[in-house]
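The complex appears here without one of its protein chains, the remainder shown in place.
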């Protein structure tokens, strides 16, 4: 049996290459390695969040609260930094991840124990988290001059030619690659989303797996919260407003099926990079930035229509000769 | 007719697993009623019983998927209870379930090892080791595909081999096989038999569920019979004849149950010519007369339901013509079928039949809304009137007509679905496994009702996998095999052997005595 | 008991510039004695958000609304309703179309600001060069007017070339990204002019991160407290601003005069603004408060702790 349709990731990778070629025909500087590194660095937060969202979507859930989680964690660590400028960065990061994970766990518990649909839960927590930022900050911004230099410098520190922000994305990709392929949890995620009924037969607790997926997504949102706030050197209520949809869009473009069970780390990463390239290329090739929204919308529609064709299941085959020719 | 009771158990071996007084109820159904079942090391025990006898439910209890409402399970004489499938696996029980419990997005090796994959020193899944072991298992059962294949790329039979490999991947003491050969070809079945022999020689206890008597007599050492959720008897296979086993299974003579009504068979109502589908069925030709009950028999998976759904406008045939009362009718959707007087009572009641969540009366009036409404506006009084009329005709048992159908027992749900269609006053009613999962009382009611319908001039197509039902009810029978019509039999030609022979495609001399 | 309630409606809560303006409003209230300040606004810079706030203020029958608008036109119907209910409406900082307010207080003369922003860039480019604009939202009235005014005087600065205009939506991250994009698309860029306090900080950060301090000069309008770091690092050589405290103070004074003292806002009128002197209205009922003030390394330390 041969596969007629090449793997989704190859196609998406090809699409990105074609895109890069098109851009370079109008502006050669875009494909210079240093610029590509910049694009990657700029896309790093989206990549990290898309990986977290991927895990959630694979288990047939959705997390609309990631951007609010990111903003709340970012504000919290920024305020902690202002209050205690001496606190070392690893501690700050640990706090960010923990805070994010706790918020993810709140979503997870509501989905697991109270069986409230994930979209309702995260729609609610999304507004609640945002509101809490306003309450704790009194609506005030935390500006770069209030943050400690160590706090703002960390994501831009260059290691082996790349900033720490990029490394954070790369490490997350590697860890997720291992987690999804080589751990019991990673495989359970596919099982739960692909066939929850059968997952029960194999002794996998569906609700618990979904809970942990939310925790993972929340922890990554927390980590991104710190990276975001320190990179842009500012924290306020509305940072990353509406970013949750961009994250979901990256997953969808990357071939993660919203119905659960289908998707890959490579897909999510490429989906995020695709959006990142589009976003960074538009100003460079002198396409009005006003086109960006329509372009990413079309990309989503084309991607889902395409993925649906590629992923169409064959169903059962009864006729013997029909099976033979498949 | 004498019913055999348990024959004495040989004193030298004690059972490895024994279930005693196990009861399991579902809302509205008592699936198991104080049954017992013993499994012995190095022996194959066949569990036999009609559809819905409770065999699969027993398997699910033994593997920790369901928890029984009462009774005890012992392993080596010690009572044990399984809170989850993991507990059962730890106790050394593994199963090939009747439904495929596999994951399309994972590779074959992962499907085999999910939940108990080999680990490296760092706690990660050792994929290399996993694929090596999986390849060996696959070779043992003669599977013709690699462990790296994505499961979604496999056909049904090969998926079944994966399920078998999965069950063998744990070092289990008890291996359960729930209809393992239903989807397999002749060659694969032979290899499975060899495997069973090998497992036996390793001293494992094997529970084997099958509806095929030839294989039961070929590989089983012992038998246990359930009927309608109750234990009927057990013993050594050498001590019983096939005929006696059937009697134990069915527990009654066939003619007692099925109503003998005389109905006149009239003119041709429906004619199907050359129906064909790229993958599901081909070359279907038959005709149906007024007032006739036409049985469709076949082994599970023969493609009967798929064809019926094509006739009802759900799936699109690639070719074929359908005439109603002599006129060619194009049926593109169920709505078209209904307007041409063809209705379908599906086999999957929960998903396709009843609209669970809507009250009974709304289910009944759903396809007849145009009759109970005026210019698209509902008239509740009319709806209740219609619902009342048909629920009384079918002797529906319910607390009230505005009760959610989901709260009804399976039999009463089936009555609601039938009522829904009768209210549209159809010409042809297709009943797909109409008595599957229905208690014995309701079953008789459905049968009686079916012949009544025929007597009133309605044409009935009855798809059934139960031989007694087919023989007892049909005026004529079409047997399907692998998506084609294998033969057409008149009432006089009907016998269990002929039906099974045509359905399984066995030559007369190859069939069991 | 019967305090005069003046609502200071800002583009969005939490922005340093407006917080400082609120401080000025409180100062005016203290001076006037019987005034209660309601400092409010949406949390994001949208017209719809401001309309909901205005509706709530109308319901409370406040005496005056002084608004810095997110949209010139969209607020007009809501503000007109406020005026119909007897509420004094003025706009300040970022204006509303004339039919939606009694008067508009410009922080400075638009022409002066337009000239100032380009001059700040040109002063450090004796031989000419490429500059780019980083604005706030596409709908910010004041930004658009200043850029218009700037274009009018471009002839006075030969050799200075405006290569692009981008919008950071007054969001730090978007402004940062836009600034980074500018430096990539125009490798020879010499200056970024950001006539918005959010954009200028983000642009300075982007220049530092791109390692282009000394090459690209960030200038425009910013707050000394927020820009202190940029001056120190050299990303910005100088920038300008008017005093937001004075602006809030003046807006409050004007609102009070109109609503309590029966002053009529008409072309040519001179309206007192306490310690800030008088506001003279032009034919559009607009007036300018004061000249912008330039900050650089020589005076930044003196002001960074004030606003």
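Labels for the chains are A, B and C, by order of writing; each one numbers its residues from 1.
In this section, contacts are C-beta pairs under 8 Å (C-beta built on N, C-alpha and C of every residue); 3 or more make two chains touch, one makes a residue touch a chain.
The definition used in the following text is that contacts and distances are computed from a predicted model.
Enquirer: Missing chain's UniProt protein name, "Hydrogenase formation protein HypD", "Autoinducer 2 import system permease protein LsrD", "GntR family transcriptional regulator" or "Dihydroorotate dehydrogenase"?
Expert: In UniProt, the chain that is not shown appears as "Autoinducer 2 import system permease protein LsrD".
Enquirer: Touched by the hidden chain, which of the shown chains?
Expert: The chain that is not shown is in contact with A, B, C.
Enquirer: Which of C:68, C:139 or C:259 sits in contact with the chain that's absent?
Expert: Reading the full complex, the residue touching the unseen chain is C:139.
Enquirer: Which listed residue, C:24, C:42 or C:287, touches the chain dropped from view?
Expert: Going through C:24, C:42 or C:287 one by one, C:42 is the residue touching the chain not shown.
Enquirer: Have a look at C:60, C:233 or C:298 and name the one touching the chain we're not showing.
Expert: Going through C:60, C:233 or C:298 one by one, C:60 is the residue touching the chain not shown.
Enquirer: Which listed residue, C:32, C:76 or C:290, touches the chain dropped from view?
Expert: The missing chain is touched by C:76.
Enquirer: Looking at the whole complex, which of B:88, B:445, B:458 or B:480 touches the chain that is not displayed?
Expert: Answer from the full complex: B:445 touches the omitted chain.
Enquirer: Suppose we count only contacts with the excluded chain; which residues of chain B make the list?
Expert: These residues of chain B touch the chain that is not shown: 312, 314, 333-335, 337-338, 344, 346, 351-358, 361-362, 366-367, 369-370, 373, 376-378, 384, 388, 391-403, 420, 445, 448-449, 452.
Enquirer: Even though one chain is hidden, which residues of chain A still touch it in the full complex?
Expert: With respect to the unshown chain, the touching residues of chain A are 62, 110, 114-117, 119-121, 123-128, 130-135, 139, 237, 242, 245, 248-249, 252, 258-259, 288, 290-298, 300-301, 304-305, 308.
Enquirer: For chain C, which residues lie in contact with the unshown chain of the complex?
Expert: Spelled out for chain C, the touching residues are 13, 38, 40-43, 46-49, 51-53, 55-56, 58-61, 71-74, 76-77, 81, 85, 137-139, 167.
Convention: only the chains that are shown with their structure count from here on.
Enquirer: Between chain A and chain C, tell me the centre distance in angstrom, where each centre is the average of that chain's C-alpha atoms.
Expert: Chain centres of chain A and chain C, defined by C-alpha means, are spaced 36 Å apart.
Enquirer: Compute the distance, rounded to whole Å, between the mean C-alpha positions of chain A and chain B.
Expert: About 44 Å, centre to centre.
Enquirer: Would you mind writing out the residues of chain C in touch with chain A in their complex?
Expert: Its residues touching chain A are 12-16, 19, 43-44, 166-167, 171-173, 176-178, 180-182, 184-185, 187, 201-202, 205, 209, 225-226, 228-229.
Enquirer: Which residues of chain A touch chain B once you look at their complex with the stated criterion?
Expert: Residue positions touching the partner: 1, 3, 178, 181-184, 187-188, 190-191, 194-195, 197-205, 261-262, 313-320, 322-323, 326.
Enquirer: Within the complex, which stretch of chain B touches chain A?
Expert: Against chain A, the touching part of chain B is residues 63-65, 84-86, 89, 97, 100-106, 110, 114-115, 117, 123-125, 127, 152-153, 155-156, 277-282, 301-303, 306, 482-484.
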